[in-house]
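Worksheet: one structure, shown below.
Just one protein chain is left out here, and the rest sit where they should.
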Amino acid sequence: MGGAGMTSKPDRTAPLLWLLFAAGGTASAMLLPALVFLTGVAVPAGWVSEDRLRSLLGNPLTLLFLVGIVFAFLFHWAHRFRYALVDLGWSGLGRQGWVFYGIALAGTTLAALAALSNLD
Amino acid sequence: MTPELRRPLPRTWWLRKQSYLFFMIRELTSLAVLAYAILIITAIWTAAGDGSFTTFFDFLKSTTSVITHVGLLILALVHTFTWIALTPKVMVLWQDDEQVEPDVIAGANGVIFLLISGAVLWVVLG
Partner (left out) sequence: MAEAVFEVHRYLPEQEAEPRFQEYEITYQDNWVVLDALNYIKDEIDSTLSFRWSCRMGICGSCGMMVNGEPKLTCESFVKEYDTETIKIEPLAHFPVIRDVVINMDDFMEKLPTVSPWLIPEEELPIEDGEFLQTPAQVAHYNRFSMCINCMLCYSACPVYGLDSSFTGPAALALAERYNLDSRDSGMGARADVITAHEGIWECTYVGECTEVCPKGVDPAGAIQMLKLSYALDWAKSLVMPRGSRS
């Protein structure tokens, strides 16, 4: 209450988190439907063989691309889901949302480690 | 001073109006984005092992997976559509002292989406 009376402090982390959210939102808007089509329709329909998919997952370029996607997707989710919960009445997350970005960072690390082990 | 009436917003505010409900669905498409990130991590992780990738690949062909993917596809398309529709709000471009029409910016982003989707499918299926 009475925010107007208080002196406002710039939120120093918000620009970075918002840029990550926006980048991930754009990446997922552009790529997600095609990716879901691949694993949800093309694979069950037999248009992609197991060997084809596995060889793609052994390709350094594919792996770099996928780790980048995981990073962008997770930070998009972290920011948007955090604020969706705020809008659903979980007001404490408005200022304390670190757990979401922590999960995003952990997931990206996991993807990067897995990608590195694929290259061996 | 007589007391003022305060009317706190109930947590269910988003059920009161169709546009609020669409907003909440739009925000919750982020869960589909999360789900697919987990799927990608699983794919990379199992591809490193010997037998587990076959298990993962067989799971993709299961009914459970296909049904889940249908849900994901709907949410993904909602996200893509709403995201592209909002791009002209953030990208306000001016050319020769005239503002570029919002529909032109959204349309251009729609074309980019189709090209990228085509490229992804071509790389994997082509």
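Order of writing sets the chain letters: A and B. Residues in each chain are counted from 1.
Note that a residue touches a chain if its C-beta (ideal position, glycine included) is under 8 Å from a C-beta of that chain, and two chains touch if they have at least 3 such contacts.
Because the structure is a prediction, the values reported are computed rather than measured.
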Neighbouring displayed chains - absent chain, whole complex: A, B
Interface with the unshown chain - residue positions in chain A: 1-11, 14-16, 18-19, 22, 83-84, 86-87, 89, 91, 94-95
Footprint left on chain B by the chain that the document does not show: 2-7, 9, 13-14, 16-17, 19-20, 23, 27, 86, 89-90, 92, 94, 97-99
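One rule holds in what follows: only the chains that are shown with their structure count from here on.
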Approximate Å spacing (C-alpha centroids) for the pair chain A, chain B: 11
Parts of chain B lying in touch with chain A, wherever the complex brings them together: 11, 14, 24, 27-28, 30-34, 36-41, 43-45, 47-48, 53-54, 57, 60-61, 65-66, 68-70, 72-73, 76-77, 79-80, 83-84, 90, 112-113, 116-117, 120-121, 124-125
Residues of chain A touching chain B in the complex: 22, 24-26, 28-44, 47-48, 50, 52-54, 56-58, 63, 66-67, 69-70, 73-74, 76-77, 80-81, 83-84, 87-89, 107, 110-111, 114-115, 117-118, 120
